[in-house]
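Just one protein chain is left out here, and the rest sit where they should.
Up next is chain A:
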Amino acid sequence: MASSLVSPYPTSSFIRNKKDLGFSAFPCTSQIAIQKCKKQVSKKIVSVMAPQQSERKPATTGSVKTGMTMTEKILARASEKPQLSPGDNVWVNVDILMTHDVCGPGSIGIFKKEFGENAKVWDREKVVIIPDHYIFTTDERANRNVDILRDFCMEQNIKYFYDIKDLGNFKANPDYKGVCHVALAQEGHCRPGEVLLGTDSHTCTAGAFGQFATGIGNTDAGFVLGAGKLLLKVPPTLRFVMDGEMPPYLLAKDLILQIIGEISVAGATYKSMEFVGTTVESLNMEERMTLCNMVVEAGGKNGVVPADSTTFKYLEDKTSLPYEPVYSDAHASFLSEYRFDISKLEPLVAKPHSPDNRALARECKDVKIDRVYIGSCTGGKTEDFLAAAKVFLASGKKVKVPTFLVPATQKVWLDLYTLPVPGSGGKTCSQIFEEAGCDTPASPSCGACLGGPKDTYARMNEPKVCVSTTNRNFPGRMGHKEGQIYLASPYTAAASAVTGYVTDPREFLQ
């Protein structure tokens, strides 16, 4: 909702588009809101091309006068409007509202104040409450916050509340899941074409399912709890086309670090980021989640990956609710398009203290590290641990630094102990981790990704150098203000643990 400059000339060749098609494929210019480029934004673009002039797919929202992007279409349908353009402010119906232990109590407080002490939520089946941030701690306020969630859920008869009572043994809590964004996916709450809002910046993770998902604050959440809708401004879309086969040493984390390094931490502010191309199509759901997860680190409002057979297969056993995917029109207008030849990319890190402080992992090989952290919604999913295990297996060596493993959810934890790691002769991740000398996988939660109460497992309480699969490395992120955090993929994190220095995983994988 910041003030915006109006510019009829985006960086991509939409003008050509306009001429070719003989009609205005370009929405009314006065409605385009384009964020002014900041000085710090790298103006270097990898390569910019016009969008593909492919066969126009039938629109799912009825007759469409002008092409719309996926995000525009989802918001149009959710606001019951036939046509939307970037910059429009519309009331959007919400399909799912998620909150957790840190922001839930505050949102509930506002809901009650504004709608009344006896007010009921707009739909008891559309509110998903997931304690995950400060769970395994003796901090009384943190514990109390989970109790506040429970009281509210009981009073409102909330259908989906992933409760935890026994903090000493997470397995004793049948409902407890763990990290909200991973739980949302695993429990089937993410569906193509829908609108999902959450009181957490990484709510954008769900965009991997081809839906509009973004983070909101307590006040907005309090509003949604009562009204079931929210005033949202339609963002323009940046398109990222990634083609080529994923090299065996790269993961989605490297792709998103590449992009953030390219456009900066404010490069996508107020914009939607759409990820397409053969590489994206080859990614499994958890990798797509990693990609969309860090959209917020580029300032993005939301990220989207078009739903396809991979998506549908993932959802088969998770949800029985009907859904209708949407896809960008062939002649939709994108603010810019970036193309990447994946085969040319190399493993990356984001050096302290910014997610856009991109560097090649191999160029940081002299950076001695003190610890490695593998966890969070970004890098603590089953696929992330399988990846780390692959590197430990390939190296055959023991880690040189404390290596903390925090599975995102109960299901991930279970996978570590049951899934066989390909090429290991039937070993599980947990066995490989044990042989490598890693710490025992911890209780599933957000853990030390964001520091947390002082007794949080793996919290950085002294200035240390850490390679982490998490999402942010601003000063103090994991606890200590002078801590140095290198963001990396699980491959890079595992490789670094083995050598004790920031290490390119090609040392072990080729």
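As a convention for this text, a contact is a pair of C-beta atoms (placed from the backbone, for glycine too) under 8 Å apart; a residue touches a chain by one contact, two chains touch by 3 or more; residues count from 1.
Assume contacts and distances are computed from a predicted model.
**Q** Name the absent chain as its UniProt record does, using one of the following: "WD40 domain-containing protein", "3-isopropylmalate dehydratase", "Cell division control protein 45 homolog" or "Phosphatidylinositol glycan anchor biosynthesis class T".
**A** "3-isopropylmalate dehydratase"
**Q** Touching the left-out chain: which of A:G188, A:P247, A:P453 or A:G500?
**A** That would be A:P453, which touches the missing chain.
**Q** For the chain left out of this view, which of A:I96, A:I110, A:I374 or A:L416 touches it?
**A** The one listed residue touching the chain not shown is A:I110.
**Q** Can you tell me which of A:Q186, A:S354 or A:S496 touches the chain that was removed from the display?
**A** Candidates A:Q186, A:S354 or A:S496; residue touching the omitted chain: A:S354.
**Q** In the whole complex, not just what's shown, which of A:K73, A:R371 or A:R477 touches the removed chain?
**A** Once the missing chain is taken into account, the touching residue is A:R477.
**Q** Please pick, from A:G67, A:P131, A:G178 or A:G215, the residue that touches the omitted chain in the full complex.
**A** Candidates A:G67, A:P131, A:G178 or A:G215; residue touching the omitted chain: A:G215.
**Q** Touching the missing chain, which residues of chain A?
**A** 1-4, 35-36, 38-40, 87, 89, 91, 102-103, 105-106, 108-110, 112-119, 133-134, 139, 141-142, 145, 148, 199-201, 203, 215-220, 223, 226-227, 229, 231, 233, 265-266, 269-270, 296, 299, 301, 354, 450-454, 472, 474-477, 479, 481-482
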